[in-house]
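All protein chains but one are shown at their positions in the complex.
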Amino acid sequence: MAKSYIVSGNPHWHSPASTQKIMLDVIIALCPAVLVSFLFYGWSAILTMAVSVASCVLLEWAITKYLLRKSSTIGDLSAVVTGILLGMNLPSGISWWIIVIGALVAIGVAKMSFGGIGQNVFNPAITGRVFLLISFPAQMTTWPVPHGFIQSVDAFSGATLLGKVKELGAASVADLDYLHTFLVNIGGSAGEISALALLAGWIYLCCRGVVKPWITLSIFATVAIVAAIFHAADPAQFTGPLFNLLTGGVILGACFMATDYVTSPMADWGGVLYGFGIGFIVMMIRYFGSYPEGMSFAILLMNMTVPLINMAFHHKKYGR
Amino acid sequence: MNRKTFSIGGIHPADSKFAADRPIEVLPLPDKVYVSMSQCLGAPSKPIVAVGDKVLAGQVLAEPGGFIGAFVHSPVSGTVKAIGPGKDLAGNRITQIEIDVEGDEWAPGIDLSPELVTELPDDRQVILDKIKAAGVVGLGGATFPTHVKLNPAPPAKAEALLINGSECEPFLTSDYRLMLERPSEIVVGAALMQKALGGPVCYICIEDNKPKAIESMQKAIDSLPYKDILVQPLKKKYPQGGEKQLIDAVMHRQVKSGALPISEGAVVQNATTSFAVYEAVQKNKPLVSNIMTITGNCLPVESQHNCLFRIGVPLSFIAEWAGGVPEKAAKIISGGPMMGKAIANLDAATVKGSSSLLYLSEEVTRRRPEQQCIRCGRCSDACPMGLEPFLLNKLYLAGGREEELEKNAAQDCIECGCCLYSCPAGIPLLDNVRQAKVQVMGIIRARAAAAKAAAEAAKNKN
Partner (left out) sequence: MTDTIIWTIVILAGLGLLLALLLYFIAQKFKVVEDPRIDEVEKALPGANCGGCGYAGCRDFAATSVNDEGLTRHFCPVGGNEVMKKVSAILGYTIEEKAPQVAVLRCNGSCEVRPVVNEYDGVKSCKVKASLYSGDTMCPYGCLGCGDCVAACRFGALAMDPATGLPVVDETKCTACGACVKACPKNLIELRNKGPRGMRMVVECRNNDKGPAARKACGNACIGCGICVKTCTHDAIVLENNLAYIDFTKCKLCRECEAVCPTGAIHGINFPKPLDKDAVKARIAERNKAAAAAKAAAAATAVKPEAKEEAK
């Protein structure tokens, strides 16, 4: 034989899927929500996300190059996804140095110190956000008034619906227009505005086979059921299921943060349990906690249980 | 009829059956053939001819080396030139018989006429003996001796005979062509095996991406007088043709870990094996030829072939006959892209189980650089055995975790390649899981041996 041929074990070809393509799909799925935040908050929203993405990518590059001295992993686009998600979880127009600190915690502490992609215990973007929420409570809960291209007439300025409930009680939002809230939910993080845009992205991910719907559906179902029970018991004190599904970070968290591969269980039924845990904890925080919103905390808490869930739930094996 | 498929995992690789419309051609005879003694699962066969002997095509060259073993026959007529060491397609040492080809004279008693013989022998033992004498082995890939499989030790009894025509591997078309061109022979072969097994229902299983084959087989069944032979269409999904998957798909039963299919009342035979059984029993013709697909992603359709080759012809001869190895080929594979073996030595001779010569180009076959696992779970979603390849990979790499590997069923791996195919991070899962399987099989065997020794010792005491 003149030419030398390759020899390797089977299979001899592979599917087109790659880490990079998966991350690209997530980025595409986030685009509608990013677009909506641009429409409402204008360039400041884009700037927030740009700073966040840039600092995440730069930090990962610097850490792999100078600290770990490994080949760079920024090509897999996971840092970009973390950056966008972090940016979406911040009030648009927040100071740039706060974003950089958030990125440092997200990439440096939550991701790279555990060994990079695939090794982290906690979702990096949420870790970053929670760190900022605790460190800079004032800046993190000062929601800007929309000043972009579309200005909602009845915009809540400076407070989220959930914040309002915490202060004024459930009755204050009794006459809410839910269809409007579904489309436009002003007052909150840059990425939380439109439930429709987020769900569109999530459905895209499901169709592309990037994520499985069980975790998200389980969170939605748990939130709805818990809220329904409490609301039925005392409508004056506890808000209803629809309100709790549409407000705050439930949709963003359930669609994009809780479904993070690394920090969610592998088996389908494990995912259902994980989703139940998140839904239950977020409702407990909302009803009885001191914070108006608890999605980030709920996801972080359930992240810790993932290794245990993975141990308990396995795939159905053939012939066993 | 309703289309069935197996219940766990599976993937949908691109069909790529480029050679599907190429009719079966007969390969010319080379100057020399090299008949390997390691042509079936089990012990190598023992040569019974000597150097200098004149042999006829179809004459016995070697006898089985053990209970699980098969006769080997001469594919050509000529002179035995040498019996000695040779290399198989992986470059490993084997014993082979080298024969100088001198014409094509067949041993007496072999019927070479094309007439279809539909009359079945009355005695099942006659059928089994003829299959054994003809050296028929499973041609679906595992090359397990067919007569052993068709004669299950009581009390096991076959409830269904599955003729596997699913050919779920991409690129391969040899079974498909045979089902189009010789459907009646396959049906007679199926009827023979049905009789040998004591008359179970026989399903001819074909994936729905081959409607012509389904139609052709149905027509053949309708025109022949046999009872209880049905065509079972299946949904296209890899690895449908895996024995365990086929049983799950058609019978909705799952073979227990470590057990044989017969424990669930199933016997699976490949469609080409069925054809070989027909030739062996009805025509007294031993297994000396098989059908091979010459295909690839870097080969124009007009250079792709399905050919009837004599077993023992060197692979390089077939490659030359088909127009040489294409320039862009980076890997040559014997078998399909999912489970085939990469050929390290193209000078090796074909064996009974050879079913294709597949050329893949650099860009599709080169492994991607390994990245870190992102725990997406695609490997376990794809695994048709419901295993968790990422976990087995991790345990294997940690070293010394055989017990945990066994608990997580590493020994159940069927090496179908779904995990590595679907991994987005390019982690060589199957390479490692295969080793893990070897380790676990080692401890299982050691345990069985220890238990046997203990039982023996207890017996001796009494």
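To keep things simple, chains are lettered A and B as they appear, and every chain counts its residues starting from 1.
Rule of thumb we're sticking to: a contact is a pair of C-beta atoms (placed from the backbone, for glycine too) under 8 Å apart; a residue touches a chain by one contact, two chains touch by 3 or more.
Note that the structure is a prediction, hence the values are computed from the model and not measured.
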{"item": "Hidden partner chain, touching residue among B:L56, B:A90, B:A142 or B:M441", "value": "B:A90"}
{"item": "Touching the absent chain when the full complex is considered, from A:I6, A:V100 or A:L242", "value": "A:I6"}
{"item": "Footprint left on chain B by the chain that the document does not show", "value": "85, 87, 90-93, 341-342, 344-345, 366-367, 428, 431-432, 434-435, 438"}
{"item": "Hidden partner interface residues of chain A, rising order", "value": "1, 4-9"}
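Heads up, the rule we're going with is that only the chains that are shown with their structure count from here on.
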{"item": "Interchain centroid distance [CA atoms averaged], chain A/chain B, Å", "value": "49"}
{"item": "Chain B-touching residues of chain A, taken from the complex the two chains share", "value": "1, 3, 5-15, 17-19, 21-22, 73, 76, 78, 115-119, 261-262, 266-267, 314-320"}
{"item": "Contacting residues of chain B [partner chain A, same complex]", "value": "8, 11, 13, 244, 248, 254-257, 259, 325, 329-333, 337-344, 346-347, 358, 360, 362, 364-368, 371-378, 380-381, 383-388, 390, 408-409, 412, 415, 417-418, 420-426, 428, 430-431, 434"}
